[in-house]
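Quick one: this structure, given as structure tokens, is what I'll be asking you about.
Here the complex is missing one protein chain, while the rest keep their positions.
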Amino acid sequence: MFGITDQPLLLEPLVTTVKRSSSGAVATFLGVVREQTRGRQVRHLEYEAYPEMAIPKMREIADEIRRKWEVDEIAIVHRIGRLQIGEASVAIAVSAPHRREALAACAYAIDRLKEIVPIWKKEVWTDGEEWVRPGIPQPR
Amino acid sequence: MFGITDQPLLLEPLVTTVKRSSSGAVATFLGVVREQTRGRQVRHLEYEAYPEMAIPKMREIADEIRRKWEVDEIAIVHRIGRLQIGEASVAIAVSAPHRREALAACAYAIDRLKEIVPIWKKEVWTDGEEWVRPGIPQPR
Amino acid sequence: MKVRVRCFAAVREIVGVSELVVELPEGSTLDQLIHQLQSQFPKLQALTGSLLFSVNREYAFADTKLAAGDEVAFIPPVSGGTDVWNY
Partner (left out) sequence: MKVRVRCFAAVREIVGVSELVVELPEGSTLDQLIHQLQSQFPKLQALTGSLLFSVNREYAFADTKLAAGDEVAFIPPVSGGTDVWNY
């Protein structure tokens, strides 16, 4: 399951989506809007995606994971629009027969998401705003 | 938040419990009852705890984590009683300013839980049953 | 030939719209498209060094040859240090 949504992210449905009868572990990751970023006070964030490219790139990350680890299922959902402090911007869930694979794959997914998935955020501070995007992917 | 419960485990309340305004990441782990274990077909599992020792040991794990990583909060809840395939036996949530610390601490927590927290499970297979307990802690 | 250009984030704000249709000579490269848009929207020049590009939803080098109907996107830059996301 890969998605872009303007609705609040919930973990429970993601866990249900990835769980198989072979799954002994589900690892999840939530990216959350922090109050402070690089010392500046955040008022809110605005996320924007290139969904037609972002979703295939999420799928590509899942394919990479399957080549590296024995996992059952992978779900990645990113939220777009305006987010307040404490709200989740991205949710990842990975199920696997064993815990190490689930945890390693989940950590890998969020690293790769930052590198290759075209999603941007505008940080709106109490004293200004700026577009921010992580990572420099290597074109292939 | 550290607990032993006979009720189904839910992630959302754990996430809410650990999230702080400083948190940029929440990593969670669910241990789930698998259909198969070491090649035998599981009918159900029965978990039993020594709660008066298990909860202090969970707290000890959280203290170890705080000495190793910059994290915001840690929650560990283990379920006891009869669990069916697909049900979660343990839920861990760690919040941190940054993702690497949240993920590393979450992986550490489940490893240590297996080592030092006195909780047992009985595997009830289609063809027998056995008590199982992981890890050999070093007495200190 | 015509190509579509999708604009996001800082690029969208400079260009003023989220999508452009650009007329280019047959056989143009991505690089030529970039230069054409830079002269039309001079503020893009400040970004260009750190922009990435995609052609048909895959990251692409500047020397990529474009074809009619291609969908190009400007992938705006990182700014502000190494750990620029919240998490």
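Letters are used for the chains, namely A, B and C, taken in the order the chains are written, and counting of residues starts over at 1 for each.
FYI, a contact is a pair of C-beta atoms (placed from the backbone, for glycine too) under 8 Å apart; a residue touches a chain by one contact, two chains touch by 3 or more.
This structure is a prediction, so every number in the text was calculated from the model and none was measured.
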Residue in contact with the excluded chain [from B:A27, B:M58, B:V90 or B:A105]: B:V90
Which of B:R66, B:R100 or B:K114 contacts the chain that the document leaves out: B:K114
Touch residues of chain B, complete complex, unshown partner: 29-34, 37-38, 45, 48-50, 52-53, 56, 89-90, 110, 114, 116, 118, 120-122, 130-140
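Note that only the chains that are shown with their structure count from here on.
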Farthest chain relative to chain C (centres taken as mean CA coordinates): B
CA centroid of chain A to CA centroid of chain C, Å: 24
Approximate Å spacing (C-alpha centroids) for the pair chain B, chain C: 47
Junction residues of chain B - those touching two or more other chains: 24-25, 99, 102
Set of chain C residues in contact with two or more other chains: 85-87
